[in-house]
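One chain of protein is taken out of this complex; the other chains stay put.
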Amino acid sequence: MNSRLINWFKLSSPATFYPFAGRMVPWFSWIAIILLVIALYLSFFVAPTDYKQGEGYRIIFIHVPVAWMSMFIYVIMAGWAAVGLVYNTRLSAMMSEALAPTGAMFAFLSLWTGALWGKPMWGTWWVWDARLTSSLILLFLYIGFIALKSAIEDPRRADRAGAILLLVGVINIPIIYFSVRWWNTLHQGATIKMSGQTSMDETMLIAMLIMTFAVWAYTIAVVLLRVRTIILERERDTTWVRTLLQEGNRR
Amino acid sequence: MLDIFRTLLWRDITLAMRSRADLVANLFFFIIVVSLFPLGIGPEMATLRLIAPGVVWVAALLASMLALERIFAADYEDGTLEQMLLTPQPLALLILAKVAAHWLVTGVPLVLIAPVLGLQYNLSGEMLQVLIVTLLLGTPSLSLIGAIGAALTLGLRGGGVLNALLVMPLTIPVLIFGAGAVEATASGLGGIGHLYLLGAILLAALFFAPLAAAAALRISAE
Partner (left out) sequence: MLEVVNLECQRGDRCLFSELSFTLQRGELIHLHGHNGSGKTTLLRALCGLILPTSGEIRWQGSAIDSLREEFAANVTYIGHKGAIKGGLTALENLQIASRLDGFAITEEHAWRALERIGLRGFEDLPTRVLSQGQKRRVALARLLVNRAPLWVLDEPFVALDRAAVGLLQGVIADHVANAGMVMLTTHQEVSLTTGEVRQLQLGVGALGHA
């Protein structure tokens, strides 16, 4: 075995990952805050007013990155689930558990910001647009995963059942997305083109990209923080957690 | 292998036939849900005709979910499920047999009664035919996908609601193409494309769902 592989295996053990995650959290928190400030400044003060949509369009600087992230997190969770099922590592299930609330929050935020955007643009809070509908279904999938995890008491059973649900879901997502698109094009009446804007200004694109990185950094920071809590809770009977807690008490 | 499939199929159908009350209840649930819509919406025939495919399909989806809750529950409670896990037979095959039996006793009656309900909504003969074909192609997929959820939620408190919560988002494509085919026929576009897609979903579900349900059952039966 080469040394790099051993290293990864070492990190995949909760006992070594816990302090590692702890060291990473402040870094990513700071990155998230700094990028967020820059991105907000760019999107509110630098980016020009859209000649068609006015000032209201500025919500997309949050809406788009958040929507991307909500989709991406589900895929990452499914990736962890696959790793967990194949290699039987404890940490992978903890990671997908830690990711789920953030993913659900982003899915919700993307719906909410979508509605806020839709009201001035289309005159209604909600349209049965393919993308909005898909986001709604994605939110349902997150909620289903969280509900299943919390309904099962035995943590190992919950981990494995959740992993299977994630894999089934991730296989289904393209089919769902495709069928929703199909459904939407067939019912032309309700369709409103979202992507018909003029070519995007360069500063808009940059602002959106920086916001995307901010969202990434936020996700990493929050998930690492949450996974540390989950590790402590799950591993409370192990010797390393006990010694850790004793050291903490002594200080 | 075929022999094992037949044995289990025969067993489940026999058991269902010996306690018919559940089946009848499931069928009436379907009938009642479909019949409630006109009461909620009004007797305007043009409107009803427009929403009929969607109503029948959503009702079929709900009825399937309701019935699926029990697909593994009885076997789980009396211990036959753990014996199935300990047979030298591939578990996915056993699950396929169980789902087939379940569909034959709960899904097929829905398909057969659907044209009668369609008449309530003033559907044309052609639309009724398409409706039956979509249900024939679609309800087995519902049973197969639902079996995964039933296996995951086996033995949990409130398993039925949870199962519906997990499975319903996954069945959206079946709903869209099923109801869509009837609507497309009605509008003169022709629903054959929808039917092919329903068939494709069924084939994929036939292959993948038993495997996923098998993995889920091994976890839930611990």
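Each chain carries a letter (A and B) given by its place in the written order, and its residues are counted from 1.
Here is the rule we use: a residue touches a chain if its C-beta (ideal position, glycine included) is under 8 Å from a C-beta of that chain, and two chains touch if they have at least 3 such contacts.
Remember, it's a predicted structure, so these values are computed and weren't measured experimentally.
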item: Residue, one of B:Gln83, B:Ser124 or B:Ser187, that touches the chain absent here; value: B:Gln83
item: Residues of chain A in contact with the chain not shown; value: 153-156, 237
item: Sites on chain B contacted by the missing partner chain, in the whole complex; value: 3-4, 7-8, 11, 14-15, 18-19, 77-80, 82-90, 94, 221-222
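Going forward, only the chains that are shown with their structure count from here on.
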item: Chain A - residues contacting chain B, complex; value: 137, 140-141, 143-144, 147-148, 151-152, 154, 157, 160-161, 164-165, 167-169, 171-172, 175-176, 178-180, 182-183, 186
item: Residues of chain B that touch chain A when the two form their complex; value: 148, 152-153, 156-159, 162, 165-166, 168-170, 172-173, 176-177, 180, 183-184, 189, 197, 201, 208, 212, 215-216, 219-220, 222
